[in-house]
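Here the complex is missing one protein chain, while the rest keep their positions.
We just call them A and B in the order they show up, numbering each chain from 1.
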Amino acid sequence: MSFKLIFADIGEGLHEAEILQWFINVGDHVEIDQPIVEVQTDKAAVEITSPKNGLITKRNGEEGDTIYVGDTLVEIELDKDVTTVNKNNVTVDISEPQKKNSEASRFPSLKSSSHEKKIIAAPSVRKFARESGIDLKDIQGSEKNGRITKQDVLNYMEQMKSAATLETIDKNSKDLVNEPMNLPNKTPENEILPIRGLRKQIYKNMTKSAFTIPHVTGMEEINAERLVHLKSELNKTSTIKITYLPIIVKFVVDVLKRNPIFNATIDEENENIILKKEYNIGIAMATPQGLIVPVIHHADKKSVEEVAIEIAELNNKALKGKLSLSELQGGTFTISSTGANGGFFATPIINYPQVAILGIHSIKEKPVILPNREVGIGNVMGISLSFDHRIIDGEPVGKFMNHLKKYMENPELWFLKAR
Amino acid sequence: MVFKSPIGVINMFDENQLTFNIIKRLDEQGNLVDEQKLNIKQSELLEIYKWMKKARLLDEKLLKLQRQGRIGTYAPFSGQEAAQVGSAFALNSNDWICPSYRDIAACLVHGMPIEQILYYIKGHVEGGKSPENVNILPIQIIIAAQTLHAVGIGYASKLKGESSVAISYFGDGATSEGDFHEALNFAAVYKTPTIFFCQNNQYAISVPLKQQMASKTIAQKAIAYGMIGIQVDGNDVVAVYEATKEAIERARNGGGPTLIEALTYRYGPHTTSDDPNKYRSNEEKEEWLKKDPIIRLKKWIHKQNIWSDEQDREFENNFQDEMNRIIDEVEKQDFPKINEIFNHVYDKMTNHLYEQQMEANSIIQRKDGDHNG
Partner (left out) sequence: MAEITMVQAIQQALTIEMEKDPRVVILGEDVGRNGGVFRVTDGLIERFGKDRVIDTPLAESAIIGTSVGMSVNGLKPVAEIQFLGFIYEAMDQIASQAARMRFKSAGRFHVPMVIRSPYGGGVRTPELHSDSLEALFSHTPGLKIVMPSNPYDAKGLLISAIRDNDPVLFLEPMKLYRTCKQDVPEGEYEIQIGKAHIVKEGHHATIVSWGPPVQTLKKIVDEYEKEDIHLELIDLRTVAPIDIETILKSVEKTERLLIVHEAVKTNGIGAEIAALVSEKGLFSLSAPILRVTGYDTPYPVGTVEDDWLPSDKRIKLSVEKLLSY
């Protein structure tokens, strides 16, 4: 069995010594306490003796050389009967430097850069926010130095409930917020609006939708004469105001029934198209905070009047920020009306994970071809249908739009055919 | 000195008026100094010789171990065997020793096992734990602090009506510390059964005696406190034994404390981190080697025909084997880990210590590089 005699720290913090004199050679037999070598340290000349009986097999360094604490002085092949285990040398361990573990992703709460906006909040508030699943970065503090109070967090949570969300947002994903919020203004006129709250969600949603779904938009002009007439007739009878929207909702429901591929959602993970059997039509609404899409559930089971009432209620709630989560979830198809002052066509972005969205635009007076083949003035509405071209090809789109156009231009057809 | 004042000459205490008498019994050639009968049996002297021999061999061995990295910093005592063995031999088994860090020979005689000495200098968590029946305090690093403990121990013995005495070992340097003076004063006032045993080995690390004090002797300091002080030839084990025995008797019989100054020499360095060549000459060491305590007793026991060279060699070899065996045993053991130290701070562990113990425990069980929470 081989034994190494290591040069120990023999003087409280010694690092090295000079070999003065060897007393043995390789091949010599040594006994316990026999002198092996004399070394010169900073403090003194020191003699080191053999701890074991055995044969010298290796000798490291020549007289005049420097040896360092931890170096092997000699190797001894121990005599047969010698026990060797020394479990408790007092020499200080020169331990290996630790491998640095550079995975910062082990710690999700770490700031991703030193420029991240500073959050001022008491520990109890931070805990409350953390337990409620709120990222304090999304909140404006109400105290004068920007400090966030518990009440601020509570207010935000209320507001959150009314935000449009069809999926839970990963609160730790910071990839969209790349712009540091507190860069100094280069020109004094610029105003910086932090992307927060509802705007932030819309931001995220739109990005996801636009960059996941290959959008194509089909556009069509609708002769709206009959529609205009229908609407005014309905309003004579109805006690509540009927706009084009509830009418078109009902038309769309039937068209969806006949073109089921448009009333679907995508399951990306399993690569499935889920054809929905419910007809929950989302109605995009504008609020001061941003776009919100409350849903009319089971629009197929509701009358035009009921749809109209519901749209008005939802709109009211949206403006007050009082929509509940259920009112925002479950949509299968979305209609986005750009209103009286909107343009004629658009390229709406699909409300992920749905597969299509219908934009309806303002009715304008335009030149039309009259039945007698002359050019006259008529009411025309533009519609835009954006669809997921991975799922839906051009032909079904044409079919859908024709169908809808027929109903819109000849509402009595809907009376006849709709289920 | 004599103080001249306007009102006349006032005779103050004069060091020159003192008679200094160093107690000697055995000279360097191993001959009795005077006709006075020895107060010790031959068999006891032989035993004392064996103790001194063992102590010397152990000291040399420990120095070698240190150079091999197997023990930590060590303070060798070679040259001071007679002072320690002679005095410790006079103690009863229930007497107390309050040692410094250079008194291994005395502790050995008083019942400290070699294993325990090894545990201490190898940095074992229980290195300071004397065996149950051995009244030796843990090694004292703070110079002179142990002198006060010997006073308190003595006071307690007296109050309890017990006969045990306390002996405190310390060096010449210690006599400059405040605690030394406070201890002598207190012991003298309360007549505690305390022996203050000073091994004056002429140096406190590198500072020689004449820079340590202006007094002619250490023994005379006892007078200032109203107690007895004596000076002995520290390398004359017979003188040391007799003087200590007499002091012990006095203490046991209620006669109060004694200061014993034993003149001796430390052959080796202050500790294994020291180089004595920086402040001492080889000539000086040679002079003292001539007065070696073991050699002179060996000469005496030779003359008495109770010990031969061959017995000497055999004794040495046997003890070398015994030491090597004990060292091997100790080095095979798994020493306690850090979690053990928390048990010895208070009688009952507090909550905060328990928490820390759990933490220390869990850390030593982790592999290197594992930092996951």
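The rule we apply is simple: contacts are C-beta pairs under 8 Å (C-beta built on N, C-alpha and C of every residue); 3 or more make two chains touch, one makes a residue touch a chain.
Values in this document were obtained by computation on a predicted structure and should not be read as measured data.
Touch with the chain omitted from the figure is made, among A:127, A:241 or A:301, by A:127. If you put the hidden chain back, the residue from B:82, B:150 or B:297 that touches it is B:150. One of B:101, B:186 or B:241 touches the chain omitted from the figure, and that residue is B:186. From the options B:57, B:125, B:224 or B:360, the residue with contact to the chain not on display is B:125. Where chain B meets the missing chain, the touching residues are 96, 98, 125-130, 132, 137-138, 142, 145, 147-157, 159-160, 166, 178-179, 182-183, 185-186, 189-190, 341, 343-347, 350-352. In the full complex, chain A makes contact with the omitted chain through residues 122-127.
Operating definition for what follows: only the chains that are shown with their structure count from here on.
Residue ranges of chain A in contact with chain B, taken from their complex: 5-12, 32-33, 43-49, 51, 83, 85-91, 95-96, 98-99, 101, 106.
Chain B makes touch with chain A in their complex at residues 61, 64-73, 121-124, 269, 272-275, 277, 320, 324, 328, 330-335, 368-369, 371-372.
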